[in-house]
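Here the complex is missing a single protein chain, while all its other protein chains stay put.
Letters A and B name the chains as they come in the text, with residue numbers starting at 1 for each one.
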Amino acid sequence: MQPTTDSPANRSLPVIENVTRRAVVKGAFATLGAAAFVAAASPIRNAAKSTTADEFLQQHYQELSVADKRAVIARLEAETKQKYGADVEIGDDRPIPGTKFVYAINLSVCNGNGKCVEACHKENNHDRSTHQSYIRVIEMPKGTLDMEQGSTTYTGTVPKDDKFYLPVQCQQCDEPPCVDVCPVQATWKEADGIVVVDYNWCIGCRYCEAACPYHARRFNWKQPEIPAEEINPNQSYLSNRIRPAGVVEKCTYCLHRTRRGQLPACLEACPTGARVFGNILDESSNIRWILENKRVYILKEELGTKPAFFYYFD
Amino acid sequence: MRKSSSYFLHGLAVAVCVTALGAGWQWMDDVESSSPTSDTTFLTSAESAVGGLNVPSQAAPPAMRFEVLVRRPEGPPKIELITNDPLGRTTSVACSTCHSIRQPNRDNRSPEMLDEFHQGMQFDHGRLACYACHNPEDSDSLHGADGTVIAFSDVMILCSQCHSSQAIAFEHGAHGGMNGFWDLTRGPQTKNNCIDCHDPHAPRYPKMIVGFKPRDRFLERDKPHATHN
Partner (left out) sequence: MRDLSTNEIDIRSHLTSYPRFLGRSLWLATEGSLGFYAWMTMLTALFLVGTNAWAHQVAGGMISTNMTDQVSWGLYIANFTFMVGLAAGGVMMVIPAYLYHDRKMHDVVIIGELLAVAAIVMCLMFVVADLGRPDRFWHLIPGIGKFNFPLSMLTWDVIVLNGYLLINLHICGYLLYTRFLGRTPNPIWYLPFVMLSIGWAISIHTVTAFLYCGLGGRPFWNSALLAPRFLASAFVSGPAFIIVTLLLMRRLTHVTGLDSPIATLTKIIRVTILINLLMVASELFTEFYTGGSHASAAKYLFFGIHGKTALVPWTWTAIVLNVAATGLFLWKGVLRENRRLLLAIACAMAFTGTWIEKGMGLIIPGFIPSTLHEIVEYVPSQLEWKVTIGIWAAGLMVFTIAIKAALPTLNDGRFQSMDQVA
């Protein structure tokens, strides 16, 4: 590197001696620094080995053709077999035309036993060690609806005499704050009212988790760990297939069941029969009768989220 | 006008143009790509057979309607005896085994007053007398308030005569839970009858113990001994 020719305009720039030796020394340190950087970042390379180009380049779910989806699902099923040792069947369940799903819970009947929490945990292939579930039950003192006075950490015999129990899960809001805030449209509301997440599109920024007023969203802080024999093999792309680390997930009203006409797992597991689920657009449905005959209310109504989840006392 | 003001206006104009361009482009993008109904037509029922699983997105014709099956008791309760009969066969006792050869004693109003059998039976069902539900004429059946004989397998009718609100709720799927399908064009639904959950002599739903709790980091659970009263 030669010193710059000194024109009158360049006089403000300093002249440097011993350019060649200094250049070599600087170059050596720069190379050392680069090598140190690569070494420091090496754990990423090991992690990158487990991903494929297909997975990296996969488009948003709504942009995939039928053939694309077939390929993606085949890849996911193979990956599940390889990582977890279980044969699973991942469907692509689309909304049934003419349905809008609504859920209701009878708070006079719920006794906080938590079987719904456990059923969700098993049905949706959650990580075992954390007992993850989409449902949380709040033990509330009778006489108030203020969650500030409630507690989720109760155990023991239920129901306690002076308490009632409030299970909370995703409300599948009609104006979901989580959908508005997602920067990449990885979450959206489908025609039957269910708010879904494309786990292969989510970038894991957790803005939706901050925006949800109902603590409905969960983040995969690590890869879920489930023994092969406990994996529920009836899966769907947008609901209970085993999610990768670093993405957000949420209750999908068990769309892998409900879009096939079945009841959600939490409802089937409830021993007291406090839960009611159905298609609000069907005039003869159970949920319609609840909304027409019971004094229902919703959580945090003042936020304007318009939940599709109702509570009532009987 | 000072030059700096004109540069300021320059800058503002640049900003407005860029924002308008960007917003317009994104609006066009949104109009094309987002549409709440587009995803339901994305897959036809023929195409939605993915991964070997055929998931029809159209409902079956209404004529194909499955049942709501309500479980029923088989009949009057029978008690298996510990001992076998002299021929080595298992024996069981029906209500009529004893009650067909005795006169009903309508003065007995609680289990404590019974001295020959049914000791230790828990009774906590208001101030009902035994023969308010049990048929004194035929111990293998029940009877309603107007005397109508009700078979044991129809016990729900008996419960409903006083607990009509729960009965109506039950009819509408709002009491007692269910298993199976919400969409009866695709599969049946099974429901319990009253006495599957409620012991008719002590019908209050039993307390339970919380079995499964989330294990959160940094959130301590209550200690199990903390029982309130």
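The rule is short, and it goes like this: a contact is a pair of C-beta atoms (placed from the backbone, for glycine too) under 8 Å apart; a residue touches a chain by one contact, two chains touch by 3 or more.
Treat the numbers as computed from the prediction; the structure is a model and nothing was measured.
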item: Full-complex contact with the absent chain, from A:Asp146, A:Glu229 or A:Glu283; value: A:Asp146
item: Identified contact with the non-displayed chain, of A:Asp180, A:Glu230 or A:Glu292; value: A:Asp180
item: Of A:Val247, A:Cys266 or A:Ala308, the residue in touch with the unshown chain; value: A:Val247
item: Sole residue of A:Leu76, A:Ile138 or A:Val158 that reaches the chain not shown, by the stated touch rule; value: A:Ile138
item: Chain not shown, touching residues in chain B; value: 2-4, 7-8, 10-12, 14-15, 22-23, 25-26, 29, 33, 216-219
item: Residue ranges of chain A at the interface with the undisplayed chain; value: 1, 4, 7-10, 12-14, 16, 26, 33, 36-37, 40-44, 46-48, 51, 56, 60, 136, 138, 146-148, 150, 152-153, 168, 177, 180-186, 201-207, 209-215, 217-223, 245-248, 300, 303-305
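To be clear about the criterion, only the chains that are shown with their structure count from here on.
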item: Interchain centroid distance [CA atoms averaged], chain A/chain B, Å; value: 27
item: Chain B residues within the chain A interface of the complex; value: 33-34, 36-40, 42-43, 47-48, 50-53, 55, 57-59, 165, 169, 172-183, 185-187, 189, 192, 197, 205, 207-217, 219-229
item: Interface residues, chain A side, partner chain B - complex; value: 62, 66, 69-70, 73-74, 77, 89-98, 106, 109, 111-115, 117-118, 121, 129-133, 136, 151-163, 185, 188-191, 258-263, 267-268, 270-279, 285-286, 289-290, 293-294, 314
